[in-house]
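A short write-up of the structure that comes next.
Every protein chain except one is present and positioned as in the full complex.
Residue numbering begins at 1 within each chain, and the chains themselves are lettered A, B and C in the order written.
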Amino acid sequence: MQRSELRSDIAWATPTQVVIHGLDLCEDIVGKIDFGDMAFLQIFSRLPRDADEKRIFNAMMVILVEHGITPSSLATRMTYCGAPEAVQAAVAAGLLGLGSVFVGSLDNAARMLQEAIPDKNNPGDISALAHSIVTEYRARKEIIPGVGHPFHKPIDPRSEALFRVARETGYYGPYAELMTHIGAEAERQTKRNLPVNVTAAMAAVASQMDVPWKVCRGLAVAARAVGLVGHIIEEMKRPMADELYLRTEHEATAHMVPKV
Amino acid sequence: MQRSELRSDIAWATPTQVVIHGLDLCEDIVGKIDFGDMAFLQIFSRLPRDADEKRIFNAMMVILVEHGITPSSLATRMTYCGAPEAVQAAVAAGLLGLGSVFVGSLDNAARMLQEAIPDKNNPGDISALAHSIVTEYRARKEIIPGVGHPFHKPIDPRSEALFRVARETGYYGPYAELMTHIGAEAERQTKRNLPVNVTAAMAAVASQMDVPWKVCRGLAVAARAVGLVGHIIEEMKRPMADELYLRTEHEATAHMVPKV
Amino acid sequence: MQRSELRSDIAWATPTQVVIHGLDLCEDIVGKIDFGDMAFLQIFSRLPRDADEKRIFNAMMVILVEHGITPSSLATRMTYCGAPEAVQAAVAAGLLGLGSVFVGSLDNAARMLQEAIPDKNNPGDISALAHSIVTEYRARKEIIPGVGHPFHKPIDPRSEALFRVARETGYYGPYAELMTHIGAEAERQTKRNLPVNVTAAMAAVASQMDVPWKVCRGLAVAARAVGLVGHIIEEMKRPMADELYLRTEHEATAHMVPKV
Partner (left out) sequence: MQRSELRSDIAWATPTQVVIHGLDLCEDIVGKIDFGDMAFLQIFSRLPRDADEKRIFNAMMVILVEHGITPSSLATRMTYCGAPEAVQAAVAAGLLGLGSVFVGSLDNAARMLQEAIPDKNNPGDISALAHSIVTEYRARKEIIPGVGHPFHKPIDPRSEALFRVARETGYYGPYAELMTHIGAEAERQTKRNLPVNVTAAMAAVASQMDVPWKVCRGLAVAARAVGLVGHIIEEMKRPMADELYLRTEHEATAHMVPKV
């Protein structure tokens, strides 16, 4: 009942050697490359080719790590409160909410950019692209991914910061330009404040690095896993889950509980 | 119904600024520090104090990222196969198996070391400590955490590599010595080959860095999240989940299915 | 910073009483109603109104419980293998793959049916509806949800079984008719064998019971959780995860491992 072979090119091991994407773990990796390079290696199957590529990748990853008290970090804290012996489950619970609402705009923006510019060496007329994208999304009454932010306005300072590094490293290319044009065009057409938000800036940079749009959410998830560990450590020292659920239980059921 | 305040010291934001552990995201983090430093910041609430601390932390993290085809990476691939639109769930599924069997020895070894040496500046007689620990575990018929490996023998090359970096950076201290003595004492008492394995080396290094033993599993989980994204990317290009479950279904139920 | 109240109508408790959807847990539920009624109560906020409603609901739920060796049950087994102390994580891992590929056709079929017939008392011309639905899906080159099955063909015996119970209980109504017409019309237009599959039969029955399409996946997930516990029990007695991952690791990396 074999229809096809099972094959993985990521890693292999013998009792005395471990090799990951062609690099010897003990000789080439441990003590030689850092965690950012290792993440790069897992995603691109090679090390960064130069300091610029390394810098822009790290800039993108660090933005994704920590977003404060969010539904995601609260799910982690709630889970830790019930299963402190299973830290892996607390991290996993926090990752599970990284879906369409908070991280989806990253994939969506990357997809929009990559479908508009299939070949970054031949981007075409970016201004015209932006115009037709905004017009089409509005005609379909769909939200344009990556523009506007409920809190960070009139501009999203994180987009500015990432685009600054992109310019310094040579990764502010056609995708970032298109994204910037889309933001401006959306503001023009809607007469509303619609800054390029951080997920759009990341989508543009990732696209310029040739990350397929389907992979973008994976980067966010990996980085956030690192951040959630920080929330577990704080929950160990200064728990809030217990207080929070008891308050919520009290308020949410007060209309039903008999007054004594 | 408030019994206590809710408080988090990790991060805060205004529309124009995001601050994480006291560092301004846009000014001090993006483009300035790398992903390894960011992970360090989340765990220790500060940046590495020097190049040695940075190097040993990164050495520890990179070892944890990729372990090849494991129950964990297969759970990720199986989940991706059913829910490719929810990459966060595929990563989470892979993390969920990082429990007592594969990662537990990391916490257990760190706990053993930290309880034996509560103050690393006053480690006491390490040889005597090792003797009594091994004797006690054997008397209780408990497995000594961190010694022996089913595959990497007679030595675990990863422990050697990590301890080498620990020596170069000044993090080969009392915990690493105690772990090494425990391995040797266990071999002496049992007459079996019981090398210090990679989880024990990490436990020793993490202890020397003042990581509480309960936090150790969190480091492993965060690093592995990065690794699992690599498996999702490969599963996108060269899937194995479908083939694997169909083969398994066929073999596992062949004794029941009627022969036609 | 309160913008709205927190309110839940599901349950409340005092030290001496627990009330769920208006029923006293100790007086009205324990020993009085069964697990199927309790599931019904959670979903509809009331008990089944008669034996027919109870029977069709249970018929739908039991179909969803056990699907043999699937990516989902293998993810559960893989997770149990690494974290046997965290049974909750093993169940969760198995649920995570219940996404677009295996369970998505349930929501999609229910949505298709409910959008086509917003009011089941005024279904309109079902034959014409089926014709236009099939024609439109084909024009958009989209898969018609709920028709065809890779294994259960030429008919899916489970759909037949569920529709039989639906007829006996009065729940074979406009949605089931529409689904049946869609299957026939799809076969006519494509000249291929496209039986109404089990997810479509469930979608039709759930729609007739007024389950909103977005809730349908929840039913599947709850029922499968019960099934996954069966796989954990078997994995405890007769494990396969270890053998399966070692075989896979061996085969998948054989092309890279040096021949000795």
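Brief remarks on what is shown
Methods note: a contact is a pair of C-beta atoms (placed from the backbone, for glycine too) under 8 Å apart; a residue touches a chain by one contact, two chains touch by 3 or more.
In this text the structure is predicted, and so the values were computed from the model without any measurement.
Contact between chain A and the absent chain runs through residues 68-72, 74-75, 78-86, 89-90, 92-93, 96-103, 240-242, 244-245, 248-249, 252-253. Panel shows chain B; residues 5-9, 11-14, 19, 83, 85-86, 88-89, 92, 96, 248, 251-253, 255-258 of it touch the chain omitted from the view.
Even with one chain removed from view, chain C keeps its contact list with that chain: residues 1-4, 6-13, 15-18, 20, 25-27, 29-31, 33-39, 42-43, 54-55, 57-59, 61-63, 65-69, 86-89, 91-93, 95-99, 103, 151-153, 157-158, 160-162, 164-165, 168, 212, 214-215, 217-219, 221-223, 225-234, 236, 238, 240, 243-244, 246-247, 250-251.
Criterion: only the chains that are shown with their structure count from here on.
Chain centres here are Cα means. That of chain A falls 31 Å from that of chain C.
Separating the CA-averaged centres of chain A and chain B is a span of 23 Å.
Centre to centre, using the average C-alpha position, chain B and chain C are separated by 36 Å.
Residue positions 83, 85-86, 89, 92, 96, 248, 252-253 of chain C each touch two or more of the other chains.
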